[in-house]
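As you look at this complex, bear in mind that one protein chain is not there, while each of the others sits in place.
Right, subunit A next:
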Amino acid sequence: MNAHEGEPTLNEGQELPARAGEERLNSPVARKGMFGANTTGDTSGYGRLLVRRQPPKVSEPPFTDPDDPRTARFDEIADALGEALAQGPVDFDTAIERVVVDRGELTLHVRREHLVEVARRLRDDPALRFELCLGVSGVHHPDDTGRELHAAYWMRSITHNNELRLEVSCPDADPHIPSIVEVYPTNDWHEREAYDFFGIVFDGHPSLTRIEMPDDWHGHPQRKDYPLGGIPVEYRGATIPPPDERRSYT
C-alpha cells in the first residue's frame, strides 16, 4: 500500500512535481541517448533521452550529521575557521563561497583571492593546525561555465587529527589561482604538476615550470579538450580511432 494512503502531501513544497521538474530542467545535460552512439542512428528508441546533472551541492550549517561519525568535528572546524578569519581582513562568508559535506568529507569552496589567507589561518590557528597539505589536484569541468578549472587541496591536521578539502575554481579564460607555496612549501611540485597538466597558473609560485611533460610541450594533457591522438592502427582498411573518439557508454 502507498505510504501516503492516497492523500497528497501538499505541505511539503519540494515534493510538488512542478517545482522538482523546474529545478531539474535548469540543470545542465550530463548525457544524451542510451548507448553513447552519436555517429550512427540510434534504433533503441532512447535517442532523445536526456540525463541531467545534479545541481551543485550546498550544505547549510550544522555540518555535523549526528548519524555520521565521520562528520563529528565539522562544525568545530567551521567555527574555528570563522573565528580565525574574523581576526583578519576577511570573514568566513567572504572567503568561503559554499560548504559541501558529502560522503563524510568536508569541502570548503574558497574564493580564489582569499585562498592564501584561508590557508595561512588553517595552518597557524591553534584551534585548526592543519600542518600538512597533501598537494593539489586539478580537475577540468568543461561544462561548468565560468569555473571550468578546479583545484582541490587536501589538508590534514596532525595535532587534531582532522581532514578537509579546499576547492578553488577559476575560469578557462583567466586560469589564475594564487600559489600557496609560501604557506605550504610541499605544494611546490604539486602546483607545477597542476600547471603542467591543466594550465592553471599559480600566481606567486617561485618557478612555475613544467614538471612531467617536456619543457617544449604544447598544451596541457589532462584537460578534457586535449585530443588524445594515438597511433593510427590499420587493419584491412579499417582504422582504430583514439579512445576519446570511440563509442562509449558515458
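One rule holds in what follows: a contact is a pair of C-beta atoms (placed from the backbone, for glycine too) under 8 Å apart; a residue touches a chain by one contact, two chains touch by 3 or more; residues count from 1.
The rule is short, and it goes like this: contacts and distances are computed from a predicted model.
Engineer: Determine which name in "ABC transporter domain-containing protein", "GerMN domain-containing protein", "Purine-binding chemotaxis protein CheW" or "NADH-quinone oxidoreductase subunit D" the UniProt entry assigns to the undisplayed chain of the complex.
Structural biologist: "NADH-quinone oxidoreductase subunit D"
Engineer: Of the residues in subunit A, which ones touch the absent chain?
Structural biologist: Residues of subunit A in contact with the hidden chain: 30-31, 51, 53-54, 57, 102-105, 107, 131-135, 137-141, 152, 154, 158, 161, 163, 165, 184-190, 193, 197, 210-214, 221-222, 228, 243-244, 248-250.
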